[in-house]
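Note that one protein chain of the assembly has been removed; the remaining protein chains are unaltered in position.
== chain A ==
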Amino acid sequence: MTVGLFIPCYVDQFYPKVAIATLELLEKLGVDVVYPFNQTCCGQPMANSGFEHLTQSCNNLFIQNFINLDYIVSPSGSCVLHIKEHLHAEKPHEEPAATHIRNKIYELTEFLTDILKIENLTARFPHRVGMHQSCHGQRGLKLSQMTELVAEPFSKPEKLLRMVEGLELIDLSRQDECCGFGGTFCVAEEAVSAKMGKDRVKDHLDHGAEFITGADMSCLMHLEGILKRQKSNVQVKHIAEILNSHA
């Protein structure tokens, strides 16, 4: 099984440690990982801003980079969802490749639980951790049950976090409230976005979190910006970093 590692633009540029943790974690679990060199961005910032018609060249590049791989894995639920829902080929004969990519792209935690079927990990992270479930991961990729629905609860990221030695997962008052990042929303609707982020951070702080984790670095980047502005000692850590933490 060869897995293509898709590292979204902002993770590549600002959070290389998240990408390294993802790579190391997959390698540790015996996965043959390749990192296509010419990757950039999934195209979501344009598409969510109403400019999906400008994403074709991004799509073409994505298809070129990730063609012929068994799986594509990424530490960002939001980018994975964008590819799953909106990646299409420019030329009809390339559409089977695009379809293959849409079907075989996985967010990291769902790849670990659904494909690798991980039942235990050697990680250790003795801290009180709050899990921020990103909306695109949760409601888009169905990484965990949604509080609005009358259905049995489950959570793929939480299942993995419970395998980490010493980690104490805290409860939140609002289990799956949006953090307000929302891509370009965070600047276009600055007031509401920042307020949502502050409220999200407060929920974690009120419950004694030492770390806030999640499967989407973009939400965490937003929450981190607020924590730092508040001069808080609470840090954000992508779930890959926690699952890859050493004993």
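Basically, a residue touches a chain if its C-beta (ideal position, glycine included) is under 8 Å from a C-beta of that chain, and two chains touch if they have at least 3 such contacts; residues count from 1.
Everything that follows uses one rule, which is that contacts and distances are computed from a predicted model.
Protein name for the hidden chain, per its UniProt entry and selected from "Sugar ABC transporter", "CRISPR-associated protein Cas4", "Molybdenum transport system permease" or "Iron-sulfur cluster-binding protein": "Iron-sulfur cluster-binding protein". Although one chain is not drawn, the whole complex shows that of A:Thr55, A:Ser144 or A:Thr213 it is A:Thr55 that touches it. For the options A:Cys186, A:Ile212 or A:Ile242, the residue in contact with the chain missing from this view is A:Cys186. Residue A:Glu177 is the one among A:Glu94, A:Glu177 or A:Glu210 that touches the chain not shown. Listed residues A:Lys28, A:Arg162, A:His207 or A:Arg229: the one in touch with the omitted chain is A:Arg229. Of the residues in chain A, those that touch the hidden partner chain are 7, 9, 11-17, 19-20, 23, 34-35, 37-41, 43, 45-55, 57-58, 60-61, 135-136, 139-140, 146-151, 174, 176-178, 180-183, 185-199, 221-222, 224-226, 228-229.
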